[in-house]
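The structure's right below; bear with me while I get my questions together.
Every protein chain of the complex appears in place save one, which is left out.
Labels for the chains are A and B, by order of writing; each one numbers its residues from 1.
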Amino acid sequence: MEAVLHNPETWRPGRGKVGMASLIAMESFFFAGFIVAYLFYIGKSAVGPYPREVLELKPVLWNSAALISSSFTVIAAVRGLARGRMGAMRVWLLATILLGGWFLWGTWLEWRTLIWDRGLTIRTNLFGTTFYSLVGFHAFHVTVGLLALALFWVLALLGRLKPARDTLRFELVSWYWHFVDVVWIFVFTSVYIVGMRA
Amino acid sequence: MSGGPPERLEMPYLRGIPLPTSGPLWAGFGVTMVFAGLVTHWMVSLVGAVSAVAGFLAWGLACFPEESLEELPKGSEAIDAAPQLARKSNAERLVLPAEMHPYGSGVRGGLIGGVAMAVAAVAWGVLREGSVWLPINLLAGVFLPSVDAEDVQTLKTFQGGVFAIACGIHLVASVFIGLLYTVTLPMMPRRPLLMGGVLGPVLWTGILYATVGVVNPALERFISWPWFFVSQVAFGLVCGVVVSRSRRIRTMVNWSVTERLGLERSEGGGR
Partner (left out) sequence: MSTLHASPHAVSPERGVLERLHAWAITVDHKKLGVMYIVAGLVFFVVAGLEATAMRLQLIKPLNDLLTPQGFNQMFTMHGTTMVFLVGMPILLGVGNYLVPLMIGARDMAFPRLNAFGFWLFIFGALLLYFSWIAGDGLYGAGGAPDVGWFAYSPLTSRTFSRGNSTDYWILGIMVSGFGSMTTAINFMATILCMRCPGMTLMRMPLLVWMMLVVAVLVLTAIPVLTAAQVMLLLDRTLGAHFFDPQQQGSTVLWQHLFWFFGHPEVYILILPPFGFISEIVPVFSRKVIFGYALMVAATVGIGFISLGVWAHHMFVVGLPPWLNALFAASTFLISVPTGIKIFNWLGTMWGGRIRFASPMLFASGFLGMFLIGGLTGIMLAVVPFTHQLSDSYFVVGHFHYVLFGGTVFAIFGAIAFWFPKVTGRMMSERLNAWSFWILLIGFNLVFLPMHFSGMLGMPRRIYTYQPGRGFELWNLISTIGVPVQIVGVGLFVCSMVRALVKGPVAGNDPWDAWTLEWATTSPPPEHNFDRIPVCTSARPLWDRKNPQDPDCNYE
């Protein structure tokens, strides 16, 4: 054993954490492609409607607030599971899911107004093309995250979760949820702040 | 978030290896079919979705609540006994190059060889072309593109800036090759002087002969290849003699840090 002891290195990162971090890095590059396309095409639409004519900041701010705060509730849910307080975990997880659902519902309302009242579709112009694809793919990722969270909520209701065994798994799902939130900050900045000038 | 002690060495398959499952196959098939439906028929996507859901479900059941493993024979979780290894060996390990000439001899050889080369080149200029300055101006032409465009008469006159650049090139290149010789000559098989003094110039002249016409045809018009070769050999031989006359020293590649710092001295090391 002496040679090994020369180099007393026995620690390794957990495979779940490395895997989830890699997945998040990969997804970041996927979104980077769409964000680059959005920024590249700001102000280049051949015809209207243009962002500042049709986008409304106020409802989106409420949506964003819901999504950002869901990051904090999911932290509380993870902490609940880690400490074995299943009741707290279920409540905070439900709050997270509801906040995420609120965000999706808000996006739907915004899209409904844009499509049917203001005549902006994905085929209208470059703004429509880049807006719906970027926001749409983010909403898709929110949906996937919500499904994962809902799965854990059902398992929690059924009493199938064990703190010692499942905390890490749940924490990894919460990483994904945080990632979805952070991406939204970038999307929001690109679409509703930088892009509004055009 | 969930603090606590850092994870210990994670070795998931100590007592068992993962059981086969058809979940990934159905999931992969399903995902592909979902996309294939975009270019065929929505029914394809539907079948794909069903297959994907079934596959992911089977996959999930293989991992939850606990990963299902195929049990390994007893004792397979043990970590192999490390071999008994000698702490420090007396056997020398050869790291090449084991020896080299001191850098100082390289600088000296480069400078003296450079003088020899200059003498040969100027001899060509005086004897064949009737001008000391032509070889010097041509050397600067390696660096200055404008020189190639000049006619021969201009090239045979003294130009201050061009002269300075030619001297600079000559000096740097000579010293650089001299330093190279300190390392390469000891590595040459048997007769270092033959290799460094003759074979090196032959190869270098050959490479230039083959390429200058392509790289810089304007310059190539002026070059007299036999004389070029003579000047190269002059450099190679003189530099090689000067370098190889110096005493070889062992390289420090094999030395430990303490030895390099002079805190300790190994048997073979030191000048």
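Just so we're on the same page, contacts are C-beta pairs under 8 Å (C-beta built on N, C-alpha and C of every residue); 3 or more make two chains touch, one makes a residue touch a chain.
What you see is a predicted model; the values in this text were computed from it and never measured.
If you put the hidden chain back, the residue from B:23, B:135 or B:240 that touches it is B:23. On the side of chain A, touch with the chain left out of the figure occurs at residues 1, 3-4, 6-7, 9-10, 12-16, 18-19, 22-23, 25-34, 36-37, 40-41, 44-46, 122-123, 125-126, 128-130, 132-133, 137, 165. Panel shows chain B; residues 9-25, 27-29, 31-33, 35-36, 38-40, 59, 62-63, 66-73, 75-89, 91, 93-94, 96 of it touch the chain omitted from the view.
As a convention for this text, only the chains that are shown with their structure count from here on.
Work out the mean CA point of chain A and of chain B, and you get 46 Å between them. Those residues of chain A that touch chain B in the complex are listed here as 1-4, 10-15, 75, 78-79, 82, 160, 162, 165-168, 171, 174. Within the complex formed with chain A, the chain B residues making contact are 1-2, 6-10, 12, 65-66, 81-85, 87.
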